[in-house]
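Sharing a structure with you now.
Every protein chain but one is kept in place in this view of the complex.
Each chain gets a letter, A, B and C, in the order it is written, and its residues are counted from 1.
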Amino acid sequence: MIVVNCPHCGPRNSSDLRPCGEVTSRPDPATASLSEWRTYLYMRENPSGWVTEAWYCRSGCRRYFTIERNTATNETRRSEAS
Amino acid sequence: MPDIEFKSPIAHGPVSAPDGSVSLEDETSTTKVVVRAATGTAAAADLGVPYGQSRLRADGTLVCGTRPGEWTLFAAAGRATEVAASVDTDGFVNVVDVTHGRAMMRVSGPKATAMLAKVCDIDLTDDMAPDGAVFSGSVAKVTCDLLRSDWRGEVSYLISCERSFGNYLFATLADASTEFGAELPTGLDIH
Amino acid sequence: MARHGYTYSAGKLIKHGLTRGDWPRMWRRPEARSSYDVVIVGGGLHGLATAYYLAADHGMTNIAVLDKGYLGGGGSGRNTAIVRSNYLTPEGVAFYDRSLALYNSMTQELNLNVMFSRRGHLTLAHTDSALRTMHWRAEVNKLQGIDSSVIDPQEVKKEAPSLDISADTRYPILGALFHPPGGIVRHDAVVWGYARAADHLGVHMLQETEVLDILCEGGEGPDGKGTGGRVTGVRTNRGDISAPAVVNCTAGWASLISNMAGVPLPITTHPLQAAVTEPCKVFLPTVVVSGSLHVYVSQTDRGELVFGASVDPVGTYRVNGTLEFTEELAGHVLELMPGISKMRLMRQWSGLCDMTPDYSPVMGTTQVDGYFVDVGWGTYGFKAGPVAGETMAETIATGRDADLIAPFTINRFTEGDLVGEKGAAAVGH
Partner (left out) sequence: MTHNRLPVRPGEVIDRETSLAFTWNGRPHTGLRGDTIASALAADGVEVFARSMKYKRRRGIMTADHWDPNLSVQVGDEPNVRAGSRRLVAGMEVSAQNVWPSLKFDIGAANQLVGRFLSPGFYYKTFMRPKWLWHHLYQTILRRFAPGGRIHWETSTHGAYDKRYAHPDVLVAGGGPAGMGAAIAAAEAGASVMLVEHEPELGGHLRWGDAEDLTALADLLAAVQSHPGIEVLVDSTVTGRYDHNWIAVMQRSHEVAPERLIKARAGSLVVAPGLIERPYVFAGNDTPGVMLSGAVRRLINLWAVKPGSRAVVLSANPEGDAAIADLEAAGVEIVAALDARVGEDIVEVEGRGRVRRAVLGDGRTVAADLVVLGTGWTAPTSLLNMAGDRPVYDPTAARYFPNQLPDNVLATGGITGNGSTVELVAHGSATGTLAANRALRNRHERRSSTARARSPEGPMPESLQDTRVPLARTPHPECYRSSSHGMVDFSEDVSSKDLFQASGEGFDSIELMKRYTTATMGPSQGKLETVNAAAVLAEARSMDMVDIGTTVWRPPFAPISLGALAGRIFEPIRRSALQDWHEAHGASPLLAGQWVRPDHYGDPVGEARNVRENVGIIDVTPLGKLDLRGPDVAKLLELVYVNRWQKLEIGRVRYGTMVAEDGVVSDDGVTGRLGEDHYLMTTTSSGAGAVWEMLEDYLQTYRPEWNVHVTAVTGGLTSINVAGPRCRDLLLRLVEDVDLSPEAFPYFHVRRGRVAGVSGCIIWRIGFTGELSYELHVPSGHALHVWESLIANGEDLGIRPFGVESQRILRLEKGHYIVGQDTDGLTKAPSAGLGGLVKLDKHDTLGLPELRASYARTDLPVLVAIQTDDPEIVPMEADQIVDGDSNRILGRITSSRMSPTLGRSVCLGQVDPSLAAAGSKVTILLVNGHRVSGTVQEHHAHVDPEGVRQNA
């Protein structure tokens, strides 16, 4: 059970939150090509190391926020409110 | 509607240990009003307390900073209209009466914290959850809003959850209290 | 030609027992060449099987299998060793059925007893909708000639008497998908069998050899990588190796290797945990799976219960395991078998899974010439190992995606033609 620092609530057990994966940027659906859209949908960097990811503080403040987490060690740093 | 009884989802009367170390009672009829107010609105300024804290207003309403930009106001049963009206709705402010939507119970006594520590992973030590602290978390796998609200000189918590979980949560807390001597009321179904 | 070296048999056991003579090595520790026809990255089941079938079926023997650790140290040795073919989609059924057939004859083909134990596979349904999905699977399976049917609770009890089938539980057993050909295999033996046979056919297995980069030319990305490029070799911690074909069989690490070739993957890496109890006298004859409860369990011939669950929700390359996995696992297993409350969990471990959006693999050729992928196996890699090796070998040898893997190529993500196993994936192993 890792600890995730919610920028509003402070440190919380990860079971109180929902991991939402790597932060991706949503292309403009009006203009995006299918290939751009599917890259957004499916392709992931999936690095072993620091990644910026989104979390939802489900049992706490119900806010989405981002943190940086090292996927090799589960260390976290820099949590930011959305 | 004075003649229509307000029914709580909690089917059981109070549960307590004979030595008073822990007691549990249904407070669902309490008026509960949620206010959302954007930063900079008069309502936000009036409500005053930041997220995580609470204060007792002069009119007897307990104002809790339940989330960033969200307050829950607790008052005696039947005061919803009045409490809602007390909020300045100028700007992007919304008021929702959730009295019917949330079950509420009070846990108190010297063993209340130990009992909650069996079902809730939040650090309830005095530094981390002092009297007046407002927080949310999972209690026996149900997301709850909690308020540490010491009462009659005893440690006490007000716990509220989505109404439909109310009976389950009460029964589960009652079960957790048996370790401290509480007797389960007959017919209380734990699962 | 014999596909393996020194032949094992009961006679040999007696001979060695009597003479106390040394057994030959199962595989060598060769010196690396500077160039190979095919370099396979990942010395697990998939990499070794691919090497074996390349050598055995296609006569290609100038092959190196590289592993950063030891053979079978990743998912191949960490899975719960369950095999079955009762998938939901016709594509999946055809594929895994071939795998099951290969498992069935593997002991004889590789002359190493992989202890394939055909013991029947039960997927329990606790809800109407789960029962409907079981029925769906059974009907698709039957149409493809797979032994698979929905059975009622009394029949479930007959197959696995330790299950609690009473109706008043929180998760009552309403029925099950029963798949008699499913079973368990000694997973390490499969790895060793392929390794031993591949070694005999001349394949080099280079352990403790880590790939640091994939060398490419002609591609649109930096360093000649990416779309339109061509593979020229790999850079390792022991030096460069040139090769016109490089195969990525690295499961949980697939993205890291693929990014080296400039080929992004639709993959996130999640740990899949497992645990084993202390042994008890054997009581569970079948493999039991519950999708709703996210648990699967079988009992080894040594008497240990082996458990698995769904992948961890948080993606990570850490394989430490979590406490909550064991808590939920125990809770769910006891819902099914309250009688084992006093059995003790002895060890937990975790492996890395390369999860794709549609719970199906990514296989075959890519936009980089000579760079092949056999990844995205998620939680199904062990079941598919033999057929993945066979079809990847065909693909590499012919340069064309084998028929069986056509639904699983990387193009489906750009074409939007995902495979429909996700519906069944919730019901897991």
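Worth a mention:
The rule is simple: contacts are C-beta pairs under 8 Å (C-beta built on N, C-alpha and C of every residue); 3 or more make two chains touch, one makes a residue touch a chain.
Computed from a predicted model, the values in this text were never measured in an experiment.
Among the chains on display, the ones the left-out chain touches in the entire complex are A, B, C. Which of C:Ala189, C:Leu215, C:Ala309 or C:Val373 touches the hidden chain is settled by the complete complex: it is C:Ala189.
Where subunit B meets the chain that is not shown, the touching residues are 1, 3-9, 11, 28-29, 34, 36, 38, 50-53, 65, 92, 94, 96, 98-102, 114, 117-130, 133-135, 140-142, 162-165, 167-169, 172, 175-176, 178-179, 191. Mapped onto subunit A, the interface with the missing chain covers residues 1-3, 5, 8-11, 13, 18, 20, 26, 28-30, 32-34, 37, 40-41, 54, 56, 58, 62-64, 73-74, 82. Seen across the whole complex, the unshown chain contacts subunit C at 8-10, 12-14, 16-18, 20, 22-29, 69-73, 77, 90, 107-108, 111-115, 117-118, 127, 129, 132-133, 135-136, 139-140, 143-144, 162, 170, 186, 188-189, 192, 207, 277-283, 300-303, 318, 320-323, 326-327, 329-331, 333-335, 338-349, 357, 416, 418, 420, 422-423.
FYI, only the chains that are shown with their structure count from here on.
Separating the centre of subunit A from that of subunit B, both taken as means of CA atoms, is a distance of 31 Å. Mean C-alpha positions place subunit B and subunit C at a centre distance of 50 Å.
For subunit C, the set of residues touching two or more other chains is empty. Under the contact definition stated at the top, not a single residue of subunit B touches 2 or more other chains.
Listing the residues of subunit C that touch subunit A in their complex gives 253, 255-256, 259, 264-269, 313-318, 322-324, 357, 413-414, 416.
On subunit A, the positions that touch subunit B within their shared complex are 8-9, 12-13, 15-16, 58-63. Contact residues of subunit B toward subunit A in the complex are 51-52, 67-68, 121, 135-138, 143.
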